[in-house]
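A single protein chain has been omitted; all remaining protein chains appear in their positions.
Let's look at chain A:
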Amino acid sequence: MNVLTRIGAVIMAMIMLVMLLTGCWNRRELNAISVVLAMGIDWVDKQYQISVQVSDPSQMSINRSVGERSPAIVFTERAPTIFEALRKITTKASRRMYLSHMRIVILDEEVAKRGIRNPLDFLFRDHEVRPDFHMVVARGCSAKEILSFVTPMEVLPAMDLYKSLKVSERAWAPTSAVNVVDMMQKSTKDGIEPVLTGITLVGNRKKGMKMDNIKQPRSLAEYNYTGIGVMLDDRIVGWLNESDSKGYSFITNNVHSTVGHVACPDSKGNFVVEVYNSKVKITPSIRNGKPFVSVELRSEANIGEYHCQADLTEIQVFSQLQQAAREEQKKVLENSIIHVQKRFGADIFGFGEYFHMKYPGQWQAWKKIWPDVFQNELKFEVIVKSELRKTGKITNSVH
């Protein structure tokens, strides 16, 4: 009996403690929530226009009737703030929006230009949102349009967008899958500026939003990740082209694998190098009181395609190719830095961070004026120590 009372007391104490743990948990059945997979934020009529893409669960099961109902549903609502807009959606939907599984947030260019801090505030403040989603900026179309678009591969457009972003970042360098935590850290730190990848729709947009879009092998409209958007503070100030975007990925050590063409050293045509290992080392120094960075790239690459005339079996030819590849890489990196420096003055490479770490004293003086210092005073050199390794399964081209 004594034991029982003691156990009883312990149980009571624990249950009372549990009562205090009201935080981010709540009882809700799976069929009472709508899983939001993607969110779009547009700026329309001086209001935020929120679009959420949720999955239709009945269309996710194996025995779904294909084609009768869309697997994804998009709800849109406008309000001066995001939270209000989101809650207003309940007037249109039968279920509560569940934000924990949001994979991707699409901002339109207008929002990105006005500053993303305000829209992001809600996404960080709300307990339900997990800060692990990716962010992209819609170029030349609205976020709502991208969310309403029917994608060919994945049943759920949000998953298609998300996976495509992840895959292209790994296999094709000029995109950057920007995680929101990353984004927030970079925009609050001094000496480094965030970037965002752009997305656009090409083809017949109107038809792309109907199920007809995927009823033939060639989709009527496609989405396309294009270029990296440079941000200053929390505003987007411009876009990098493909080559500069690639340079950015190299310098920030984001290249897992990429391919690029290089002009043949002694004949017409190009050859392709497939970079499979790349590492950039950045060494800051101060020369004559001015900041100077040395960017050293070490990469390993294979020949992936070969259109040149020279005999690939000869060792000199191979070294010539290697030299050409190095020069090309050097050019890409240098152009990337110069363009960012001169056009935008936004230190997206994070050179400031390196100075901060190595010269904390000097950094105090530069901290406030760093964008200006970066744009006008920073000098740099690019050293490329890349190696060409293999030629693939054949040596010379098949004639």
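Here, contacts are C-beta pairs under 8 Å (C-beta built on N, C-alpha and C of every residue); 3 or more make two chains touch, one makes a residue touch a chain; residues count from 1.
In the analysis below, contacts and distances are computed from a predicted model.
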Which of the following names does UniProt give to the chain that is not shown: "Acetolactate synthase", "Monosaccharide ABC transporter membrane protein, CUT2 family", "Autoinducer 2 import system permease protein LsrC" or "Spore germination protein KA"? "Spore germination protein KA"
Going by the contact rule already stated, which one of A:14, A:286, A:357 or A:394 would touch the omitted chain in the full complex? A:14
Looking beyond the chains shown, say which of A:58, A:253, A:267 or A:283 touches the absent one. A:58
Where the complex has a chain not shown, which of A:37, A:106, A:120 or A:310 is the residue touching it? A:37
Hidden partner sits against chain A at residues 3-4, 7, 10-11, 14-15, 18, 21, 25-31, 33, 35, 37, 55, 57-61, 98, 100-101, 103, 128, 130, 156, 159
